[in-house]
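Let's turn to chain A:
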Amino acid sequence: QANKGEIRIAHIHSKTGPLEAYAKQTQAGLMMGLNYATGGTMMVAGKKIVVIEKDDQGKPDVGKSLLAAAYADDKVDLAIGPTASPVALAMLPVAEEYRKILLVEPAVADSITGDKWNKYIFRTGRNSSQDAAANAVALDAPNNVIGVLANDNAFGRDAVKASKDFTKKAKIVHEEYLPVGTTDFTAGLLRLVDKLKDQPGNKYISVVWSGAPTPFPKIAEMELDKRYGIKLATGGNILPAMVAYKQFPGMEGALYYYFGIPKNPVNDAMVAEHYRQFKQPPDFFTAGGFSAAMAVVTALKKTNGDTNSEKLIQTMEGMSFDTPKGTMTFRKEDHQAMQSMYHFKIKADPAFAWGVPELVREIKPGDMNIPIRNKR
Partner candidate 1 sequence: MVLSRLLSHDLPRSRWLALLLTLLVLGLAFAPFLFPGVKALNVAAKVLIFIALVVSFDLLLGYTGIVSFAHTMFFGIGAYGIAISASALGPTWWALVVGAVGALLLSFLLSLLIGLFSLRVRAIFFAMITLAVASAFLTLASQLSDITGGEDGLTFRLPELLSPGFALMEEDFQGPFGAVPLNGRFITYYLLFVSVVVMFLVMLRIVNSPFGRVLQAIRENDFRAEALGYRVVVYRTLSNVIAASFATLAGCLLALWLRYNGPDTSLSFEIMLDILLIVVIGGMGTLYGAIIGSVVFLVAQSYLQDLLRWLGGLFEGLPLLPALLTPDRWLLWLGLLFVLSVYHFPTGVVGKLRERAAHKATKEST
Partner candidate 2 sequence: MTQPLLTLEGVHTHIGAYHILHGVDLAVPANQLTMLLGRNGAGKTTTLRTIMGLWHASRGRITLAGQDITAKATPDIAQSGVAYVPESMGIFADLSVKENMLLAARGARSIDGIDTQRLEWIFDMFPAMKKFWLHPAGKLSGGQKQMLAVSRAIVEPRQLLLIDEPSKGLAPAIIQNMIEAFRELKVAQTTILLVEQNFNFARQLGDSVAVMDDGRVVHSGAMAELAEDSALQARLLGLSLGAHQ
Partner candidate 3 sequence: MLQTSNLTVRFGGHVAVNAVSCGFAPGTLTAIVGPNGAGKTTYFNLISGQIKATAGTVTLDGRELTPLSAPLRTRAGLGRAFQLTNLFPQLSVRENVRMAVQARAGAGLDFFRIWSDRKDLLDQADDILRTVALADKAEARAASLPHGDQRKLEVGILMALDPKVYMFDEPTAGMSVDEVPVILNLIRRLKADKSKTILLVEHKMDVVRELSDRIIVLHNGELVADGEPEAVIASPVVQQAYLGINPEEEVAA
């Protein structure tokens, strides 16, 4: 191997572009995670871990070239990233060409571990199905009537498809898709209200939305709860986006990570360290970066620092590792990390700028039957 005494890892993420804020969280989490996992030495089995950051700018073609350059020019042993799903999808074949591991974090598209998957792909981040399943579990009660509002793109449609698979008892009466960048949600919401308002039972608008602007302010302005008893349900998000949740006390849903929810030593350590470094709590994507670091170090410890891809793959398949979200396990079949999600309820706490999610119950991996979608 070319890198004697070093383990080189590329972290390719959207350091610039619309996802910059997310990517920064991942990077911070990754570095904290590596530090934590190696006990502050940044060494595994006597080899130094070197992280090479690369900026894909949120562009698939750039990400693809960067990954090739990382494997070929920088001679990295494995790569972590990227932030956006389209970038990840463009990268997958490169990992296969160079026969090196790509640990996907935090891109969510199902197809990454689904039909576009190859054996060099692992993912610590949750996928759309896990999100959808968790949210469905949180909302799936016999008397519930649901109208879905989602992004009109692959992300939104995948998520709705998945959540329909997981919704067994509740009734989904309408799906409303709106384009990313919609500025006025009035029309779409009116269509939803028309469909929902005369239904019996507990009425929900379930929102699957990524990107800004978001529909939450409009939902609050229209006072749907007061007028028609229609409630909002949605998943977690980064803290600035959860400011809007403050207007919906009592709202329920399922989320991937909120720093106050998981109770385990890894999370405690991360939260403490994050407060120390940044004077604020870790956020949604910080946990992902931390998890990815834990996965890598755990695997390398097991191979005793050997970075041979075949060996790593063997080691990582079925491997369990500790993360701020508790123990995760790479499923053998599609290399997706199985993990807990959290059913929450929003509380408006004046001490926080955002609506605070309080744990209703932890949804364990076993509670969600996440399908395997890849062919191997």
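In the analysis below, a residue touches a chain if its C-beta (ideal position, glycine included) is under 8 Å from a C-beta of that chain, and two chains touch if they have at least 3 such contacts; residues count from 1.
How these were chosen: all candidates are chains of the complex that A comes from, given by their letters.
The shown structure was predicted, so the numbers you read here are calculated from the model rather than taken from an experiment.
Colleague: Counting any copy, say which of 1, 2 or 3 touches chain A in this complex.
Modeller: 1
Colleague: So in the complex, the part of chain A that touches candidate 1 is made up of which residues?
Modeller: Answer in residue numbers: 15-16, 20, 55, 58-61, 64-65, 68-69, 72-73, 85-86, 89-90, 92-93, 97, 109, 111, 116, 152-154, 179.
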